[in-house]
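One protein chain is absent from this view; the other protein chains keep their places.
Each chain gets a letter, A and B, in the order it is written, and its residues are counted from 1.
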Amino acid sequence: MAAGTASAPALDQRRRPPAKTPFFARRRTRDLTLIWLFLLPSLVIFALYRIIPLGWNVLLSLEFWSPYKPARFAGLYHYQEMLFYDDAFWKVFWNTIIFMASAPVGIALALGVALLVNTRVPGRGVYRTIVFMSYPVMTVAVGIIWQWLYNEKVGLINYALISLGVINRGIPFLQDFDLALPAVILASIWQVIGFYMIILLTGLQSIPPNLYEAASIDGASAAQSFWRITLPLIRPSLFLCFVVGIINSFTAFDLIFVMTGGGPGHATDLLVTYIYSSAFKLSKFDYAAAMTVANFLLFLGLAFVANRLAGGEAGAIKRGA
Amino acid sequence: MNEGGTARRDKGGRNVKKFAMLLAAGAMALTAGFMTGGANAADKKITVVTWNIPYYKDGFQKWVDAFKKIHPDFDVERIDMKGTELPAWYQTQVVAGTPPDILDLQGGIWLEYASQGGLTDLTPYLKRDKEYTDRIYPEVLNNWVYEGKNYGAPMYISKTLLFLNRKMMKEAGIEKDPTSFDEMMADAEKMTGPGKSGFMTLNFDWLYWPLFKMNGIDFVTPDLKKAAFNTPKTVALVKRLADLTKKGVIDKISWTGRWVEPNGAFAAGTVGMLHAHAPAYLWFKSKADWVNSDTVGAINLPGDWSTPNSHAFVMSAGSKHPEEAWDFMKIATSGDGAVTFGEQTNNLMGDKIADQELMKYFEKNIPAVVPALKTQLEHFDKLTGNWPFAKDAEIKDAFYPELQAALLGQKSAEDALNAAEQKVNRILQSQ
Partner (left out) sequence: MVKRQHWPIHLALGIISALMLVPFYWVLKTSLTGENIFVYPPAILPQDPNPFYFVDVWYAIPFLRYLINSVIVSVIVVVANVFFNAMAGYALTRDFPGKAATIMLFLSCMMIPFQVTIIPAYLITAKLGLLNSYFGMALPLMSTIVCIFVFKAAFEAIPKSLVEAARIDGVPDWMIVFRIIMPLTKPAIATNIILAFIWSWNSFLWPLVVVRDVDMQTLPLGLSRFLSVVEDTTGALYAFCVMVLVPGLVIFLLAQKEFITGLTSGATKG
């Protein structure tokens, strides 16, 4: 941190002007208006497409409702159903937790790649492109290909393992209750690693190079630079990756639908896929809404914890802190 | 560093230009967006939604032409949807108050909508238009009845049958087609080998149920009020199936795959028998040169049981032009309209007379598909897996994961069937 804080404390003092004089008071109001104006477009979009729909789900979760019938008040019926009668819900709940818990693996891997391609190694552009390339592929295609890679009889993975003599009979990755979820998680990491990489790369690129120069003049080793400069300064990017890791279970929606359809049993169902099937396949919109609320609260709690761990303000870099 | 600095400054100028161009492009796109927005639907229009047949274009136009002869002032809007997206799209439209007039539905999806009052009861129309109703097989029509009311105009019919890989049968020294469950499994065992499995079934929409029915197992009591499947006989069968699956005689994909995986595997020539519905034939044929009427047999399952997975046009309760919609449904599902559809999609239809013409057409043009199609018109009295449950999807969703766990050896047959019975009964009683 030493190098990073060199010029910061002075700035922090300068940022807080004496707010007493009328000139500054006016300026402050104008500033505030401007800040909110800057936030406005995003807030409007999120209000329309996130907050109102969430409110709709909250209301729905307290009713008996279907597209064909007028609503009746249901109280907490759906929540009781969810918590006490639906064992699939709990299975799916834990699957979601496991899925999210796997995010750090992908992020660590991506960080390694990002650090490597952020060096001056010749051909770094090529590597970067290759690692990123999986991200823009349509998820449906990713699902179909991985489903085949995992195939018990004809899949490439089993073919390779058998050819190498590791196993003598194909492993039915996606048909196995214990292996299916890890298999889906691996495919998901494959797809999303390019995304993590690009976020981390953005963070790495924002680090002023003179910090490293100063550090190396001070005789810091590579490891020291990493722990004391790189890691603290890419904290916002890391935080972002964790949040993305949490919501990656949404993005894995198509992947799961294509690869396993949530099966075998509910072994690969996540909250989001289970909610979707409950709503649109079973027309249990009201019940799905209750699960949506549960899902939201779970994720929000995790995001809150992540935010706290990252030091608040979404991992803001607090110079001089 | 110096180099970077000058480059950056140079770029500043170019950046402004790039930015301006981006802005201009954005503005143009925005105006284009607003101008095309909200094209108001014409009043005299019916909307028809088809189920995953985007390639069916000429034929659809023929339907529209025929329809316009009766209703020249009407327009027909056509939307095609994949089965996986159709429910989400349709129910959104229902909530928004703009449901399409006519909808092509497969299997048991219609039950949920019909039981909640989302579909138009077609019984009065069917009673009135005798000349139409008489053309349709009564058993097929009957598949679309819920609580005494008919909700569907049958489109193409399909039910399960058994495809035989005759090459593999010959290699295993099997001369005779199986005539019982035991024979079928014994044959499957003979054909099993490294990388090869003897038997495979599709599992979605109750398509696997004939395997249970042929062993004398009923899913529910005849009044549809209570689960009837939890018997020692079922336990024994499930154990046997699980054991055969473990040995690789029954391919695991049977219990986990949907469409592409099982049919793709059969096309690869590594599966001895495939229990699937008729459309599977042309799909795997299109993937494998070795498939012809000599190498692939198509017979009824031993005991002649089968599960239908047919399609029908249904009408939304919110349709503003039910009479016109009904006319369109008749055109599409009977007479020339049905023949056109059958020819272009290689299916048999619910219209008896059209089917005679279609069989002639297939015998002449695609003889390979004839044996499979013939089974589709046989044993209409032995349909199973087509119970009119209001909560069909929910019951399936409660039952199958338990059965699957038992079949794949994750749970004991007893535990799985007990849990399934409890869940199914809970749903049946909540209706």
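One rule holds for everything that comes next: contacts are C-beta pairs under 8 Å (C-beta built on N, C-alpha and C of every residue); 3 or more make two chains touch, one makes a residue touch a chain.
For clarity, every value in this text was computed on a predicted model and none was experimentally measured.
Screening B:Asp65, B:Glu85 or B:Asp134 against the full complex identifies B:Glu85 as the residue touching the chain left out. The residue from A:Val142, A:Ile171 or A:Leu282 that touches the chain not shown here is A:Val142. Residue A:Leu240 is the one among A:Leu240, A:Leu255 or A:Leu282 that touches the chain not shown. Between the chain not shown and the residues B:Leu282, B:Ala317 or B:Ile366, the one that touches is B:Leu282. Looking at subunit B, the residues touching the absent chain are 1, 4, 7-8, 11-12, 15, 22-23, 25-26, 29-30, 32-34, 36-39, 52-55, 77, 79-82, 85, 88-89, 91-92, 95-96, 195, 259, 261, 264-265, 267-268, 270, 279, 282-283, 286-288, 345-346.
Within subunit A, the residues in touch with the undisplayed chain are 7-8, 11-12, 14-15, 31-32, 34-36, 38-39, 41-43, 45-46, 48-54, 56-57, 112-113, 116-142, 144-146, 148-149, 151, 153-156, 159, 190, 193, 195, 198-199, 201-213, 215-216, 220-222, 225-226, 233, 236-237, 239-240, 243-244, 246-247, 250, 253-254, 272, 275-276, 279, 285, 288-289, 292, 295-296, 299-300, 303-304, 307, 312-317, 319.
Keep in mind that, in the parts below, only the chains that are shown with their structure count from here on.
If you average the CA atoms of subunit A and of subunit B, the two centres end up 35 Å from each other. By the touch criterion given at the top, residues 84, 87-88, 91, 94-95, 112-113, 116-118, 195, 252-253, 255-256, 258, 260-261, 265, 268, 270, 317, 391, 393-394, 397, 401-402, 404-405, 408, 410, 426 of subunit B touch subunit A in their complex. Put simply, subunit A touches subunit B in their complex at residues 66-69, 85, 88, 144, 147, 151-154, 172, 174-177, 257, 260-261, 263-266, 276-277, 280-285.
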